[in-house]
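Every protein chain of the complex appears in place save one, which is left out.
Here is chain A:
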Amino acid sequence: MKHSVNRPPTPDAAEDQGKEPTLQEIINIKLIESGEKERLMELLRERLIDCGWKDEMKALCRAHVKKKGRNNVTVDDLVHLITPKGRASVPDSVKAELLQRIRTFLMSAAL
């Protein structure tokens, strides 16, 4: 009886530490091994520079550094600062292009 009271909760798929890799892990490995992840990163980086997104993020960071002082800013601070705006301000066309590339990859990897 005590056994069932103390039994740990059934781990869900995300926390599964067992031998079976998750689908996401498999895909990630395929992405990296094929070099596609690198190519996608470079493409996204290039698009985000071209559309001024990177400049916008850098301006946010500069303003924050100016306000808080150079010595009081950590990388974490800056990540937390620009993540919401960064995620929200990716142009639709850029997002669409990347999603299309990714979908194509997923289909070609027969997943």
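Here is the rule we go by: contacts are C-beta pairs under 8 Å (C-beta built on N, C-alpha and C of every residue); 3 or more make two chains touch, one makes a residue touch a chain; residues count from 1.
Just so it is clear, contacts and distances are computed from a predicted model.
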Hidden subunit of the complex - UniProt protein name among "Protein ECERIFERUM 2", "DNA polymerase delta small subunit", "SAGA-associated factor 11" or "Exosome complex component RRP41": "SAGA-associated factor 11"
Missing-partner contacts on chain A, residue numbers: 23-24, 27, 31, 37, 40-41, 44-45, 48, 54, 57-58, 61-62, 65, 70-71, 73-75, 78-79, 81-83, 86-87, 90, 95, 98-99, 102-103, 106-107, 111
